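In this view, the complex is presented without one of its protein chains, the others remaining in place.
Showing subunit A:
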Amino acid sequence: MKKVCIVFRHSPYGTTTTREGIDFALLSASFEQQVSLVFCDEAVLHLLPNQQATLAGSKDYVSVFKAFDLYEIDTVLACKQSLETLGINQHELAIDVQIAEAVAISAALADADEVLVF
C-alpha cells in the first residue's frame, strides 16, 4: 500500500488534465492506495458549487468529488493562499476540505511515497 498524493493546479474545463488526475485518484483509491489530494492555484475553482461543466463542453467530473469519502479519500487539502488570491471563502465551497497553509502542503508532499501533479 502506497501513500499517493495527487496535486491539482490547473483550472477546470480549460484542459482535461484535472479530469485525468481525478480518474487516477479514484482508481488508486479503489486499489487500496492511501490517496490524498491537494487543490492549489486555479484548481481550487473545482471546489465551487453550481458548476455546469456541459456548458463548457466538458463531462461533469466535479460532482464525483462528493464521493471522495466513499473511496476512503479522507485527506483533501485546499491551498489557503490560492483561495485568498481568488477571493474564495471556505463556506462557499461545495465539499468540506481542509484549508492548508503552504507549509502543511509541503509536509504532505514530503510524507507521501509518490506525488503526481495534474
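Following the convention adopted for this analysis, a residue touches a chain if its C-beta (ideal position, glycine included) is under 8 Å from a C-beta of that chain, and two chains touch if they have at least 3 such contacts; residues count from 1.
Note that in this section contacts and distances are computed from a predicted model.
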{"item": "Name under which UniProt lists the unshown chain, selected from \"ABC-type Fe3+/spermidine/putrescine transport system ATPase subunit\", \"Sulfurtransferase complex subunit TusB\", \"Metal ABC transporter ATP-binding protein\" or \"Cobalamin biosynthesis protein CbiM\"", "value": "\"Sulfurtransferase complex subunit TusB\""}
{"item": "For subunit A, the residues touching the chain missing from this view", "value": "9, 40-41, 79, 81, 102, 105-106, 109-110, 112-117"}
